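Please read through the structure below; I'll follow up with questions.
One protein chain omitted, others in place.
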Amino acid sequence: MNDLLLAAAGFILMTVAVGFARVLRGPADVDRMMAAQLFATGGIAALLLVAHATTVPGVEDVALGLALLGSFASVAFVNGRADSTTESAEPEAESSQGEDRT
Amino acid sequence: MSFALDVFSLAAIGAGAFFFFAGMVGLLRFPDSLTRLHALTKADNLGLGLVVLGLLPQAGSLLAALKLIIVWVLVLLSGAATSQMIGRALRKGEDRK
Partner (left out) sequence: MNLLPIIDVGLALLVLGIATWTIAAREVFGAVVGYVVYGLLLSLVWVRLYAPDVALTEAAVGGGVTGVLLLTAGARLRSGGGKEAGEATGLPLRVVAAVLSLLVALGLAAVVLFLPEPPATLAPEARAGLAATGLGNPITAVLISYRSFDTMLEKIVLVLALTGVWSVAADGAWGRAPAPIGRMAPDGALTLLTQTLAPLGIVVGLHIFWVGADAPGGAFQGGALLAAMWMIVMMARLAEAPRIDARWLRLALIAGPAVFFLAGLAGVAWGDGFFSYPPGFAKPIILFIEAFMLLTIAVTLPMLVAGPPSRGAGR
């Protein structure tokens, strides 16, 4: 049973590692970020499987932490690319001015 | 009974691993960034979901099982939101071109 869990974990890790090739090839930065996202999810799955097979205590908390932070890099990436959205920032300025007036 | 549970676990985990494989293939082979995004979310939802489902009978306590489900729900939620954001950023990039 444990061996099969470990085999599944190894398979998932190998799979997402091959997906890492998208980071090397990906024509745009978005593709690299998506490969990192796949890696994070696969990493969580492999972590849960390995932890069940080797009975490390307290590993559900590590998986919780990874799940919470898995999207952080994506959010920071989209955030960093939004540098030329001044036209969409205008409605926000107008609406906040409207709030100040009321 | 525990043998049936083991078989169920292995079946679910195997299916989950298959969906990870499908997500990887999609990420590498699909022609466009948006289609690759679509493939990615399948791995998030179904891949991790089936793995968590398979690990539920093996969990030591009710709290551990709840934590597993919360991990899956969190990945679902953040995956859905970030794919929306990435899609919107991609669309804006295309419009600018």
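A and B label the chains in the order they appear, each numbered from 1.
By our rule, contacts are C-beta pairs under 8 Å (C-beta built on N, C-alpha and C of every residue); 3 or more make two chains touch, one makes a residue touch a chain.
Every value quoted in this text rests on a predicted model; they were computed, and no experiment measured them.
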**Request:** Mind listing the chain A residues that contact the chain we can't see here?
**Result:** 3, 6-7, 9-10, 13-14, 17, 20, 23-24, 29, 32-33, 35-36, 39-40, 43, 46-47, 50-51, 54, 56-59, 61-62, 64-66, 68-73, 75-83, 85, 88-89, 91-92
**Request:** Could you please point out the chain B residues that touch the chain left off the display?
**Result:** 70, 74, 77-78, 80-82, 84-85, 88
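As a working rule, only the chains that are shown with their structure count from here on.
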**Complete:** chain A and chain B have mean C-alpha positions lying a whole-number Å distance apart equal to 11
**Item:** Touch list for chain A against partner chain B, complex
**Value:** 1, 4-5, 8, 11-12, 15-16, 18-19, 21-22, 28, 30-31, 33-35, 37-38, 41-42, 44-45, 48-49, 52, 60-61, 63-64, 67-68, 70-71, 74-75, 78, 81-82, 84-85
**Item:** Interface residues, chain B side, partner chain A - complex
**Value:** 6, 10, 13-14, 16-17, 20-21, 23-24, 27-28, 33, 36-37, 40, 43-44, 47-48, 51-52, 55, 58, 64, 67-68, 70-72, 74-75, 78-79, 81-82, 85-86, 89-90, 92, 96
